[in-house]
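What you see is the complex with one protein chain gone and the rest in place.
Then we have chain A:
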């Protein structure tokens, strides 16, 4: 996998499905970010690939995805198939803080 710099506000899309994410926070430096076994694509980049049969994961719109120490956080802005993987490790859904609606 190729390495890329991740900055808050940066957008990436899956090369193998409709999934799109926005970077909420990320550690400094360059990292591998994949979805469905293939590098995610930055901005308007074009790419292609196919979802491996054994990847039954799905990225859900509105969910936030984090690594173990929560140094990386992504927001899914468009749902799609495939598992999000950061530096070789699948990302987990972050549990949202439940607050009553205040506005």
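In this section, a residue touches a chain if its C-beta (ideal position, glycine included) is under 8 Å from a C-beta of that chain, and two chains touch if they have at least 3 such contacts; residues count from 1.
One rule holds in what follows: contacts and distances are computed from a predicted model.
Asks: Mind telling me which option in "Putative ABC transport system permease protein", "RNA polymerase subunit sigma-24", "Exporter protein" or "Acyl-CoA synthetase (AMP-forming)/AMP-acid ligase II" is what UniProt lists for the chain we can't see?
Replies: Of the names offered in "Putative ABC transport system permease protein", "RNA polymerase subunit sigma-24", "Exporter protein" or "Acyl-CoA synthetase (AMP-forming)/AMP-acid ligase II", the absent chain's UniProt record gives "Acyl-CoA synthetase (AMP-forming)/AMP-acid ligase II".
Asks: On chain A, what residues meet the omitted chain?
Replies: Where chain A meets the chain not shown: residues 7-11, 22, 24, 43-44, 61-64, 75, 77-79, 96-103.
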